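What you see is the complex with one protein chain gone and the rest in place.
Take a look at chain A:
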Amino acid sequence: MARSERPDPHETGAAAAPGAAFAALLEDSAEELYDGAPCGYLSTLMDGTIAKINATLLDWLGVGREEVVGRKRFTDLLTVGGRLYHETHFAPLLRMQGEIRGIALELRRDDGGRVPVLVSSVVKHGTTGEPLLIRSSVFDARDRRGYEEELLRGRKAAEAARTQAETDRARLQDALAVLQQSLLPDVLPHVPGMETAAHYHTASPDRLGGDFYDMFPLDAKRFGFFLGDVCGKGPQAAALTSLTRHTLHAAALHDADPVAALTTLNTVLHARYAGGGDPRYCTAIVGTLETDPATGQAAVQLASGGHPPAIVTRADGTAEFLPTPGGLLVGIVPHARFAGATTVLAPGDTLLLYTDGITEARTGADRSTLFGDDALLAFTADHAGRRPHAVIQALVGLLDSFGKGLDDDTALLALGVPAPDQYTETTP
């Protein structure tokens, strides 16, 4: 009984609608399918004269059938650009291949508007193979054109942004290079009776260095010099380096005493940076040099603020640290104590200042050992008695040998009195 109660889908009202739609579809005539298709259809004679056109395409063009059939050619429906493209590409290819697919053209509407379309055409041949007519289907490409234009606009914007970014990057690198150069002297001044040499190793071109050195005349007889290391890296470190360098230079011109110069720097840095939660400080060795033409000797006076001790190499082949114990980092307390030291450089002696990039380079197979103070002293002892340029050159070779173990900036400054027989040596 249950089975017989099941409704017949073809008879009951509830299922009548899909059945009727299906039937209507079957009754749909080929002519109506052609005329009302969701794309345009067009048949032309081989000379392009329109023989048949569907209602959809007429609607897009905004014209009546009688205006085009037998009266116009396919090319008459196109924009000037479309017509040109048809003549130069579309028609020749169609003649050659017998068919052509998905060519983008623009239709000219009766009201002057344009409709971007994609046209596919095929040539119908007669029983003897002669071409009879061309059948074309025309798809509305307005959505697609809009999408393409959007893509194009997006690409142009991206290209413009990339060009701008490259310009900005080049400008930034120029600025960084200029700034980096401003932190170091172009050349060291000529000191009568002495030879000076310096080297700066930059660990990373993108991170502005934190080491600095300089040398300059104080008066007719004396020269001032300094070398140091500011905490941190990058633009803030560079700003601190600049402030430090100019403060030390000005302070030394005002009062040549190295302890006084460091004290002035300490006051300036503490006033500038101690307030915030981001302490900034530096280590530095500051000194003066006075040569005595009569003896050929140079008197050195220096002071250190938290900086590794200078090394003096002697003409007899020895090397020693010049201790400056108790000198505090510059800029962290309002009243800091700085330790002074003096020495005399005789002919063949050299004073070497360095930053801890060299002593803290990692050595050994697993790069776990620091190069260290003692190794640096031993290395310089091997080059004791040589001219400053030769000592710096040997140290640059040492830095190179560290390879990736050298991950910090390193500044080197050597001031020496050449031995009389060394004057004939050529400077490398």
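Here, a residue touches a chain if its C-beta (ideal position, glycine included) is under 8 Å from a C-beta of that chain, and two chains touch if they have at least 3 such contacts; residues count from 1.
Heads up, the rule we're going with is that contacts and distances are computed from a predicted model.
**Student:** Select, from "Nucleoside ABC transporter membrane protein", "D-methionine transport system permease protein", "Extracellular solute-binding protein" or "Anti-sigma factor antagonist", the UniProt-recorded name of the complex's unshown chain.
**Tutor:** Matching the unshown chain against "Nucleoside ABC transporter membrane protein", "D-methionine transport system permease protein", "Extracellular solute-binding protein" or "Anti-sigma factor antagonist" yields "Anti-sigma factor antagonist".
**Student:** Using the touch definition up top, pick the residue from A:188, A:208 or A:328 that touches the left-out chain.
**Tutor:** A:328
**Student:** Pick out which of A:306, A:348, A:385 or A:418 touches the chain that's been left out of the picture.
**Tutor:** Touches the omitted chain: A:306.
**Student:** Tell me which of A:60, A:74, A:281 or A:354 is the one touching the absent chain.
**Tutor:** A:281
**Student:** Suppose we count only contacts with the excluded chain; which residues of chain A make the list?
**Tutor:** Within chain A, the residues touching the omitted chain are 231-232, 274, 277-279, 281, 283, 305-308, 326-329, 332-333, 336-337.
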